[in-house]
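Before we start, here is the structure in question, set down as structure tokens.
The complex appears here minus one protein chain, its other protein chains still in place.
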Amino acid sequence: MNDEFEFYAVDPAQEPSEQAEIKAFLAKNGLSYEDGIEVFVVGRQGRRLIACGGLEQNIVKCVATDPLFRGESLSLTIVNEVIHLAYERGHSHLFLYTRPNNIAFFAGCGFYPIVEVPGMVSVMENTPIGIRRYCDGLKKLRQPGARIGSCVINANPFTRGHLYLIEQAAAASDWLHLFVVAEDASFFPYRDRYQLIKAGVAGIERLTLHPGSEYMVSRATFSSYFFKEKNVVGDCFTAVDLLIFREWIAPALGITHRFVGTEPFCPTTNKYNRDMKYWLQADLSAAAPVNVVEIERTAQDARAISASEVRRLLRTGDFDRIAKLVPPTTYELLSSKYRMRADGASAGAAA
Amino acid sequence: MTTSTKLRRSMLFLPGSNAAMLSTAFVFKPDSIMFDLEDAVSLREKDSARLLVFHALKLRNYRDMETVVRINPLSTPFGLLDLEAAVRAGVDVVRLPKTDTAEDVHALEREVERIERECGRDVGSTKLMAAIESASGVINAVAIATASPRLIGIALAGFDYVMDMQTERGDGTELFYARCAVLHAARYAKIDAFDVVFSDVNDDEGFLKEVELIKRLGFNGKSLINPRQIEQLHNAFAPTQEEVDYSRRVVAAAELGERQGLGVVSLNGKMIDAPVIQHARVVLQRAQASGVRR
Partner (left out) sequence: MKIVKEAIAGTLESSDVLVKVAPSDGTLEVVVTSEVEHQFGAQIRAVVDETLIRLGISEGIVLVEDKGALDCTLRARVQTAVLRGGAVKTLDWSAL
């Protein structure tokens, strides 16, 4: 009976000895400890650690039970406790990443698959009507046409380079769907980025601006350990993110093309673009491929315009140069709200 | 004060928050089944457990078993709501934890009566049980046991009591005085006395030893946390064949005396008075419930 087990929450940052014990326990169970985890539920039988489950914001991570107890309801209990704890912390929509062979177990815990990177990792959420409902909402925004384009931008901040990309994409499509990455890990908070984009594209016709959603995967909370030492094309995060786009979002809107800018200064983005071609176009999914179109960035003073350049200039307060790189709408916000910000701390990836 | 004719040898504790256990409770056959909303239920689950128990009670699945709900103390945010749920759902007995004074019983009584009136339940139909869990409770045991006609019994709760006494559970020495005090109060008030939970579910020998002791002291029954203990307890309380035979003769003599209109009952030339006859009836009742001791 579960009366002999005790479950409690622990903050690994505050309890180093507990953290060490959890690390060892996870290692024994073939899992790696993830530093981003904010809280663990720990299960003990007497003094013995027999189960644990972690939370990083709304992502469930590092769920493990002692093999001796598997088959009892212990695994269900630990997941149950993690779910309840998440609710207490204000997170009701939960995601998790797990090896595909664990899908059945987590299905029994009320999680539903979103995508699977074949043989590597499965992403799940704790509602049967999560991504389905999101896509039902998207379907209402479908537009007619043979070439339905898409762009996904972070725009940290929105520059002339972004504007150019979008203008080119719109010109090459019967309709363009523009998505904004919702994650607030960028220097400019989501609200400001969204407003700048909205103002910046106001003049472009046949364009729909979509606010970000939880289904544009967050790099910050993604579990990278699934792919360590494995020969997977591209970043695991990239794979998941792009498969969600290909298998859910693109079909809902009838998207046929995805436009990206080339990024000479940023190796990460270059790699991402290469991986994008793989995951969106290769014959690895039942979902129709999405054609990736790369558009060369505009140049200003023989240098490509990039958001990271703008942020750099912001740090030095060089507003004259900034004015050449951003549309007037962006310039206005930068000079009014961000003029005194000299710390330049920027956590997000470029563009 | 009631003269107990109901067997209450075994009271099985069930955590009110455990849906699976509540669903299967009717399979076990204790004399009383106690749904715990207090110590077995975490703070987070108090509201949830209350409704689980409310609905489980309303099912009326428990045949001859007496239903008991252990509510949280009325001084907590939970106690009164627990009481509402229990009374409205038709529980037989409400068990009040941490009963320290007669006033605790009176306060409970007032609320129970109010709820009975509000929900249309026969006033007085909800019985009460007091749980002694502290030195104060032991000292006030007599006042508590006589505090209300609704009281059917008084229980000693070992875990909290020994903490209050600044000691720990051991071989029973630490409970000696409390057990006697509670027993005497129960006998004086003519209600049942219940002994503490034996928590080591793997120690059969220890359990039976304790049962033997408390039965010898005169306890009517004991609180249990493991269904396995039910049969063991019933067997320990079961009379031997000799006791059954003797009791049959006593009861027969009493009935004969009654038929003949004699004022005095005798057996084998000796006078037998009321307590002896009453005890004989209890023996036969126990034998009927679970046979003769194996």
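Some observations on this one:
Order as written gives the chain letters A and B; numbering starts at 1 within each chain.
What we mean here is this: contacts are C-beta pairs under 8 Å (C-beta built on N, C-alpha and C of every residue); 3 or more make two chains touch, one makes a residue touch a chain.
Values in this document were obtained by computation on a predicted structure and should not be read as measured data.
One of B:23, B:199 or B:288 touches the chain omitted from the figure, and that residue is B:23. Taking the complete complex into account, A:76 is the one of A:76, A:103, A:209 or A:288 that touches the chain left out. Of the listed positions B:11, B:34, B:56 or B:280, the one in contact with the omitted chain in the full complex is B:56.
Against the chain not displayed here, subunit A makes contact via residues 73, 76-77, 79-80, 83-84, 87, 92, 108-110, 126-129. As for the chain not pictured, it touches subunit B at residues 18-20, 22-24, 47-48, 51-52, 54-56, 58-59, 81, 84-85, 88, 119.
The rule is short, and it goes like this: only the chains that are shown with their structure count from here on.
Centroid to centroid, with C-alpha atoms defining each point, subunit A and subunit B lie 59 Å apart.
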